[in-house]
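This report refers to the structure that appears directly beneath it.
What you see is the complex with one protein chain gone and the rest in place.
Up next, chain A:
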Amino acid sequence: MKSIKFKQRLTSITGHSFLTVLCTVWLLPIVWLVLQSFRGESTGPTNNIIPRQFTFDNYINLFTDTRLFNFPRWFGNTLFVAVISCVISTMLVLMTSYAFSRLRFSMREKYMKIILVIGMFPGFMSMIAIYHILKMFGLTQTLWALILVYSGGAAMGYYISKGFFDTIPKAIDESAMIDGATKSQIFWKITLPMSKPIVIYTILTSFMAPWVDFVFASIIMRDSYNNFTMAIGLYEMLKRENIGTYFTQFCAGAVVVAIPITILFIFMQKYYVSGVTGGSVKG
């Protein structure tokens, strides 16, 4: 008996110490980022991990000193783009996945296959064409252009919520239909309220995608400085000619970008996991 207890003890200790090391390694870069954002001495990246002086100046400068980097404006841009495209994409994704999951029409399977195939082309392969289409609409280098690009193809990410809708028993729809409900009423009054996890998952991912996107934003905005998002702005700060002066401000900006997402993510973790596992991975 004693040896079993000893063995359990040993597993517990090695297990916990391994996890401690693991979490330290994983968190160290993040902790370093946060520490640097409070660093008082203002030279480029240095070796000492813990700053010699602590200060809030980096955050204050980030939002007040707009001579070279207009961060407050970029923050507003990003928020605007993320909120609007979140609303549009969520609607599009939920509508599309509902149609594919619940409604039966002649082109259904072919339609789903086409979307699957199109999704396999690298996204920014078509950016040059999109740029000229936006130009036709007179929208080049504007925030609305970004919104259209983010939400235009949103419907193609229907798989996960479709997988979720598939798991709602059809009998519920059928009994509603006997009571005289139309398909539209079923969608709004029955399916959506029953799908809280997937609705939240969709909102979360469609907000996060524009909030953290770098590639599309940089291709569309090019040099339109006032319409930058935070991602492009921060990338600018790390360019060779700026990094010496602006590294600590970059860290502060990165913290500003990361905090809302981190908080959202920690609270919504549950929905996130049930979204991914409920929708895409099926046994």
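Everything below uses one rule, namely that a contact is a pair of C-beta atoms (placed from the backbone, for glycine too) under 8 Å apart; a residue touches a chain by one contact, two chains touch by 3 or more; residues count from 1.
FYI, contacts and distances are computed from a predicted model.
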Candidate names "Carbohydrate ABC transporter membrane protein 2 (CUT1 family)", "Hydrogenase expression/formation protein HypE", "Maltose/maltodextrin transport system permease protein" or "4Fe-4S binding protein"; UniProt protein name, chain not shown: "Maltose/maltodextrin transport system permease protein"
Sole residue of A:151, A:227 or A:249 that reaches the chain not shown, by the stated touch rule: A:151
Chain not shown, touching residues in chain A: 8, 11-12, 15-16, 18-19, 22-23, 25-27, 29-30, 32-33, 45-47, 49, 92, 95-96, 98-99, 103, 105, 108-109, 111-113, 115-118, 120-122, 124-130, 132-133, 148-149, 151-156, 166-167, 169-170, 182-185, 187, 208, 211-212, 214-215, 219, 231, 234-235, 238, 247, 250, 254, 257-258, 261-262, 264-266, 269, 272-274, 276-277, 280-283
